[in-house]
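Note that this complex is displayed minus one protein chain, with the remaining chains in position.
Chain naming follows the written order as A, B and C, and within any one chain the residues start at number 1.
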Amino acid sequence: MKYIDSAIVKLTDVSKRYTVENLALHRVSLEVQKGEFIFLTGPSGSGKSTLLKLLFCAERPTEGTIRVDGMDISTLTPSQIPMLRRRVGVIFQDFKLLGRHTVFDNVALSLEVLGLKTSQVEKRVREIVANVGLIGKLEQKAIELSGGEQQRVAIARAVVNRPPIILADEPTGNLDRDRTNEVMELMEELNARGTTIIFATHDEKLFENTHRRVIRLENGRLVK
Amino acid sequence: MKYIDSAIVKLTDVSKRYTVENLALHRVSLEVQKGEFIFLTGPSGSGKSTLLKLLFCAERPTEGTIRVDGMDISTLTPSQIPMLRRRVGVIFQDFKLLGRHTVFDNVALSLEVLGLKTSQVEKRVREIVANVGLIGKLEQKAIELSGGEQQRVAIARAVVNRPPIILADEPTGNLDRDRTNEVMELMEELNARGTTIIFATHDEKLFENTHRRVIRLENGRLVK
Amino acid sequence: MIAGIIYKRALSDIRQNLTNQAMTILVVALSMLLLLFFALFSFNLRHFVEELGSKLGIVVYLKKEVPQESIPALYKRISELKGIESVNYTSSEDAFRKLKKYLADEQQVLEGVDANFLPPSFEIQIDRAVFNIERIREVAAELSTWKEVSKVQYGQEWIDRLEVFSGLTQRALVGAGLLLLITTAFVVANTIKLTTYARQDELEILRLVGATNMFITGPFLLEAFFQGLAGSLLATGIVYATTQYLQSLLSQHPLFKEVELVFLPLSYTAAIIGGSIIVCITGTAISMRRFLKL
Partner (left out) sequence: MIAGIIYKRALSDIRQNLTNQAMTILVVALSMLLLLFFALFSFNLRHFVEELGSKLGIVVYLKKEVPQESIPALYKRISELKGIESVNYTSSEDAFRKLKKYLADEQQVLEGVDANFLPPSFEIQIDRAVFNIERIREVAAELSTWKEVSKVQYGQEWIDRLEVFSGLTQRALVGAGLLLLITTAFVVANTIKLTTYARQDELEILRLVGATNMFITGPFLLEAFFQGLAGSLLATGIVYATTQYLQSLLSQHPLFKEVELVFLPLSYTAAIIGGSIIVCITGTAISMRRFLKL
């Protein structure tokens, strides 16, 4: 069906249970079309990060099927996972930077795993780092950055290899209003170029006056 | 002088230079009175965390003198530092939880270092954890918590031993509006009981309609 | 392309974790050093015992009535036995001279005694290359059936001792060697495991940004190869130098001139270097596997 083809992310009746008494997601079904920009919101502990983690296979669903960019996540073998992750840029809630490595190395990582040439890596890294306002800190170690600076490095790393899908988990939690607006502009721009974006946040201001679809999780269930 | 006595935190011409080209704080002078609740704001990388780090001696100032709760920070020997830190509760921007330990263990830590009895530790930990809405997750490992849950554990640990000074570094960055309000209420309550609070945040909503003093940093300098 | 990147990453890795690298190489070198000294010791012990054993000859006493003319034929027959290195004939007169020498100052007792009263004999040396205790027994048994032979003597007691001794040392050495091997493998693997532990965040992050297992493990395995090689080469060098030094000490003493300290044969050395590399690579691969699941 043509229809399925245009859904780049599709969850069907997905549940995730970490422990017996802990049901993080309960029968979530969701379709995200290619090129869509959706917001994922909900209170702390409602399952936003869990949902994203399922999409790049950091966790496996307890039940249900997940399709991302034509791949069936539930049947993915460990050696196939890297292929999925190269097509999905993730901004982690806890950044997950290499603390002892420089900003450049951290951002370059996404390109190096693809086997890009050094000259190309350099060019693209500089470009994106300038974009998030950290070009002056290119050679500083990640651990020596402020919280907001780290967050921007995480954003740069997730988008530098121009993945078709971006999963952003609370990417502006450590940023002031101006920086937040810059990040939102960057996301809009990427989206305009065709990137599908799933943006988890509880900052309601970000989607208050938007025409975007807003998905709300509560206690692991989709509401409205 | 009586006057000095009432200033629980006093910075005089404090500068902090991490590297030659990186001046994080520049000649900052600041007095915080006993029982005050002040907000510290400023854009990403402006030196908020650095300022807080100087106050609990995680970094040493390059220049200037700092007095906290009657102690002269610049002359503190490594073995005196623990005494200072027991009087200062810190909510770290990156939480700094023991990932493999439970919520209980993480919060209890602040009390155990004081040598409190097990029964007392247990009672006070349960109380504060219930206060931040995590009593159901008491035995869950910190690494298995959501971002917002981790942040609330960090808050609980900082306040459980009822320190006279609380330094909160972006304590609501990962929290939704309801949770943020709960945290603010907790802080107000502690402040009402006499705790001095320095609250670093870039969430302007938190201090928009407040009568509290707001300190603004920009490029390492105090403005207004 | 990917090989180039792995190589580049390994290099920058080594540069950044220089202390840890040096530590691991030192641990490998020290472990290998022990293994090598042990191998050297046991190798030299075996060499020495065999040397000793191969010097234990067989003495064949002939009947007195065997005519002088048949000696060359007998000599030839004995020489043609399998695994004989040398045969020496001692005539009655030679034997008498030896006895005289033994009695030294008191040789006057032999005055007037017939110089032929001692029987003639052959002294046989078993070929070193094929030396073993069983062979001595066989040759002795065979010889004693010959009609010209009156008595066959060989260091019965010595051979028995030697047998028990080599049995015991073999058991002890195999045991100790295995223990040492396990120790080495264990210590090296544990060191590597702890090193990867300290970097597990890094491994996790690499996985998360889409690095293939090859990309992640490649540099580590290359480093492990290098560690194993450098460590064991260092150890081999030290042991070689020590052997040379001891040999030069020994050869200065006239009494020990004949004692030969042999360095390990090339095959042993190669096995130890190869083993060291394998242990390092395997240890690394096993320690890393756990991080590559999700």
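Here is the rule we use: contacts are C-beta pairs under 8 Å (C-beta built on N, C-alpha and C of every residue); 3 or more make two chains touch, one makes a residue touch a chain.
For clarity, every value in this text was computed on a predicted model and none was experimentally measured.
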Please provide the labels of all shown chains that the missing chain touches. B, C
Given C:14, C:84, C:180 or C:285, the residue that touches the chain left out of view is C:180
With the missing chain put back, one of C:73, C:178 or C:198 would touch it. Which one? C:198
The one residue from C:168, C:214, C:262 or C:286 touching the chain left out of view is C:168
Absent-chain contact - pick from C:141, C:249, C:271 or C:286: C:249
Over the whole complex, note the residues of chain B touching the chain we left out. 56-60, 78-79, 81-86, 90, 92, 96-100, 109-110, 112-115, 157
Hey, which chain C residues sit against the chain that's not shown? 23, 26-27, 30-31, 33-34, 37, 99, 103, 106, 108-110, 113, 117-118, 157, 160-161, 164-165, 168, 172, 175-176, 179-180, 182-183, 186-187, 190-191, 193-195, 197-198, 242, 246, 249-250, 253, 255-256
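Basically, only the chains that are shown with their structure count from here on.
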By label, the chains that touch chain A as well as chain B are none
Closest chain to the protein's overall Cα mean, using per-chain Cα means, please. A
Can you tell me which chain pair comes out on top for contact count? A-B
Expressed in whole Å, how far the mean CA point of chain A lies from that of chain C is 62
